[in-house]
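A single protein chain has been removed from this complex, and every other one stays in its place.
On to chain A.
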Amino acid sequence: MTATEERAATAEIGRDRRRKEDQRLITGRTRWTDNITLPGMLHLAMVRSPFAHATIRSIDTSAARTSANVVTVLTGADIADDQGVIINAWPITKDQVSPTHLPMPSDRATFAGEIVAVVVARSAAEARDAAELVDVDYEELPAAVDLKESAADTVLAHPDLGTNKSALWTFDSGEAGTGGDVEETIDKARSDGIVIEREYRQQRLIPAFMEPRSTVVDPTGEQITMWSATQIPHVLRFALAATTGVPESKIRVVAPDVGGGFGGKLQTTPEEFITFAVARRLGKPVKYTETRSESLVACHHGRDQWQKLTLAAEKDGTVTGLKVELLADLGSYNALLGGGTPVLGAFMFNAIYKFQAYHFSVQTVLTNKTWTDAYRGAGRPEATFAIERIMDELAAELGVDPLEIRERNWIKHDEFPYTTVCGLEYDSGNYEAATERAKEMIGYDELRAEQKQRRESGDRVQLGIGVSTFTEMCGLAPSRVLGSLDYGAGGWEHASVRMLATGKVELVTGVSPHGQGHETAFSQIVADRLGVPFEDVEVLHGDTQVAHKGMDTYGSRSLVIGGEAVVKAADRVIEKARPIAAHLLEASVDDLDFAGGRFSVRGTDQGLTIQEVALATFAAHNYPEGIEPYIDAEATYDPINFNFPHGTHLCAMEVDTETGAVRMRKYVCCDDIGNIINPLIVAGQVHGGVTQGIAQALFEEAVYDDAGTLVSGSLVDYLVPTAADLISFDIDHTTSPSLTNTLGTKGVGEAGTIASTPAVVNAIVDAVRHLGVNDIQMPCTPERVWKAVQGVGAGGDDPTAGAAMPHFDEQEGGAQ
């Protein structure tokens, strides 16, 4: 067998490689930020406001200062000159109203949990003890808590701004020239078609990554080094430099092992800025690690919208127009993306359907609650939920199967590329194929038959089948598009490939993984591209000194953008190696073929592997005149378009009509994410993603009381599902390669979360629709389900109270 054949037989792309990163993680040889200990390191504890809104009259730190082993206690006034400012990178309108966000304000606390002082001590325990002794004199102010009331400016979150309304962002297909006038379609439907109007609630969620955030800053070198549990070391370095006056070149940010993010660590935080300021001030290494309670109250939250939809359709169910009006809760500040998060959903409400006209508006609103920002899916789960829910309502109105109404309206596989009513070009997809497969997997017709039988017999346990035929846009993002949306940065990604003398390969990527498995997937890409063994590739990332250029990891961008940069850099290595190989082989460049990692002279058995060329280049004893002895290469890739994964998710739920308890019977999905690099990693992303979406449907909500205190402020009250709350999933794929990148891949990190929430809620509503129910607010607690069945409503403004879903196995009576 020749080397070429051998390599081809072991193609890496598409292979279910076990992950490289596991060995460390399963043996505890980890480097979480909180594991880092440096000589003389001091520890911080934050003093946080217990009030949602209060003037800080004075802060007495004297008792804390004299507490054992306390080094100092600092307030906002003490670090006023060097604390920097927390940035909002995406002012969504020119006239966006936005309060200045100081890491540690000295005059007013704007949410319960905001930092008002910091204690520095020799141990974390002593710092926390002393934090209790800091005496803050607050004058409580009325707090803007409820989103709708805040939108009416009843109470002001920031009295000096004069309004809570931050920005009104709109898109109108008539104005944009991408479609018709939505009001016309609605008027027409009112006279001779169907109009469906609904209001849905996207409850507030907490990302709840498992590793609490932690930051260590070492100011004792020429560069100030910050280790932080972040998704975005590069953005963080930029923000620190831009607002503290420390030159960017004097700051090194490292994201070591990071224990999950889901958007929650896509932020530059007050905690990071305060730690940076304290370290600089004291000239000593300092560490801050949050407790879980602090994490739940201070890490940004997600979702939190009211969604008003008006859908216009013809009598036969052909959709014509969609009007979406959102209210989005920002919390007390515009976070990094801030109002940009709902805007990311603006182009997705039309989903896979052929609307003629579309109008979208979002009013972002400031309140005295924890700030909100990206959480897995960021805008797109909200959009998908709303459209997939209302498509079910349309099906119900017409009395047809929810899949039938979708099929009538979706883009057919032979209509791609298709330009949507938002002006986005969907490059590829096959909704028919994915749906067919999903139906087969769940046994759709049998379930419908069972549902019918249970209805007819008046069974206490009713069965519902929920549908979600989602798409999403991912791969953030073409820089020019971001520019046109006034986003403060680009969406490119960078990679470099270093060929070491021994034939090993270092791949440096600008993305910053925190569980996604990039070391493995990117090694597979490089191994295939360069024809080197998988084991010979080392993937380096997450340290601005090693990976100096990058845009980090979020928005399902790492593979589709970062991976493309890897491909381009690897291809450049081959091109740079080619003349050196030709020279060594005493052949013409034109006579060389490159395959399976080997340059061979056409028609001979002469050849050299790229690893041999790397060694020869290192020695540099013999290379052509006029070129450098250097075959390393780098590339920056700016995507030309988003890409559009899609899929059909089907969920069967049993609902006990007497108790309101629900039980998930089966969950299947068939996702089309283009070509797959590593099916094992993809499956993991789908499982985890689907779970987070299910969690929104059934379990989780960040609940505030009237005073603006987070009631679900611990893992006792904020119900991250356990293994006992879930079932195993059935997943499969259809493949329509993306046409916008070389590898034909599409993003997968957020797909499950985007798709699953409406599938679950649609299933529950479907189970009890014949009892007169057409909505149940999330999370669908037994109490809400029971109320809905009793006809006392659970779709409106019904705060989450009492017990959420118990574990499926614990249900009394059992929806078995």
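As a working rule, contacts are C-beta pairs under 8 Å (C-beta built on N, C-alpha and C of every residue); 3 or more make two chains touch, one makes a residue touch a chain; residues count from 1.
Note that contacts and distances are computed from a predicted model.
As stated in its UniProt record, the chain not included in the shown complex is "(2Fe-2S)-binding protein", which appears among "ABC-type spermidine/putrescine transport system, permease component I", "Tryptophan synthase alpha chain", "(2Fe-2S)-binding protein" or "DNA modification/repair radical SAM protein". The omitted chain makes contact with just one of the residues A:F262, A:Y353, A:W371 or A:F385: A:F262.
Among A:T291, A:Q606, A:T636 or A:N774, the one in contact with the hidden chain is A:T291. Among the residues A:P99, A:G193 or A:P212, only A:P212 touches the chain that is left out of the figure. The hidden chain makes contact, of the residues A:Y200, A:Y426 or A:F729, with A:F729. Interface residues of chain A facing the missing partner chain: 18-19, 21-30, 32, 34-35, 37, 125, 208-212, 257-260, 262, 291-293, 514-517, 680-681, 683-684, 687-692, 714-716, 720, 722-724, 726, 728-729, 807, 809.
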